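Sending over a structure as structure tokens; questions will come in a sec.
== chain A ==
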Amino acid sequence: MSLLLAAAPALPLHKAGPYVAAAYIVFVVLLLVYLAIMGLRTSRTERQLAELRRQVAEREAGAEGQPREEVAA
Partner candidate 1 sequence: MGPPPHIHGRGLRGLAVATTAVVAAALALVFFYAPLDSDQGFVQKIFYIHVPLAITALCGFVLGGLLAIAHLRGGHSRWDLRSYVAIHMSLIFAVGALITGSIWAKASWGHWWVWSDPTLTSFLIVVLLYATYQPLRFSIEDPERQARYASVFAVVAGAFVPMNFIVVRLAQGVVHPRVLTLTGGHLPGSMRLTFTVSLIGIALLYATLCKLELSAKRSRIQLRRLRRQLLGEDAVGYARRSAAPS
Partner candidate 2 sequence: MRTVAAILRKDLVLELRTLETVPAMVLFSLTTFVIFHFALNRATVAGQLAAGILTGTLLFAAMLAVNRLFVAEREQGGFDAFLLAPVDRSALLVAKALALFVFLAVLEVIALPAFALLLLGPSLGRPLGGLVILLALADVALAVVGTLVSAIAVHTRARDLIGPIIALPLLIPALIATARGAGPLLAAHGATLPAGRWLLILALYDLVFALLAYAVFDFLLED
């Protein structure tokens, strides 16, 4: 290991470390931000779906009692 390092004329490990870490952190952060956004969007879709289900159930319950009302055009 030390032999290999000695052969490298580039940055030594303690200087190169932060750069490599930064590159991989950028990747992870991008991924996490994207997944967070997707999570928010999915939960919104699910909320709207639940809302829709509730509305449909309400309509069906209402329609049983009385004849269907036509929505005025």
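Criterion: contacts are C-beta pairs under 8 Å (C-beta built on N, C-alpha and C of every residue); 3 or more make two chains touch, one makes a residue touch a chain; residues count from 1.
A word on the picks: all candidates are chains of the complex that A comes from, given by their letters.
This structure is a prediction, so every number in the text was calculated from the model and none was measured.
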{"item": "Candidate from 1 or 2 that touches chain A, complex-wide", "value": "1"}
{"item": "Contacting residues of chain A [partner candidate 1, same complex]", "value": "4-5, 7-13, 16-17, 19-20, 22-24, 26-27, 30-31, 34, 38, 41-42, 45-46, 48-49, 52-53, 55-56, 59, 71"}
